[in-house]
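The block underneath contains the structure these notes are about, expressed in structure tokens.
With one protein chain removed, the remaining protein chains of the complex are shown where they sit.
Here is chain A:
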């Protein structure tokens, strides 16, 4: 049961880290789809 809960917790942590991490390193859609001269929020 502990392994199951740990697995589910890890899934949530990975998902949150992926969401913010990818945006942080420039993999958001707006970053990828605009040239350097475009001002993003």
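What we mean here is this: a contact is a pair of C-beta atoms (placed from the backbone, for glycine too) under 8 Å apart; a residue touches a chain by one contact, two chains touch by 3 or more; residues count from 1.
In the analysis below, contacts and distances are computed from a predicted model.
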Per UniProt, the name of the complex member that is left out, chosen from "Acriflavin resistance protein", "Oxidoreductase", "Sarcosine oxidase subunit alpha family protein" or "Formate dehydrogenase, nitrate-inducible, cytochrome b556(Fdn) subunit": "Formate dehydrogenase, nitrate-inducible, cytochrome b556(Fdn) subunit"
Missing-chain contacts mapped onto chain A: 1-4, 6-8, 10-11, 14-16, 18-19, 27, 32-35, 37-38
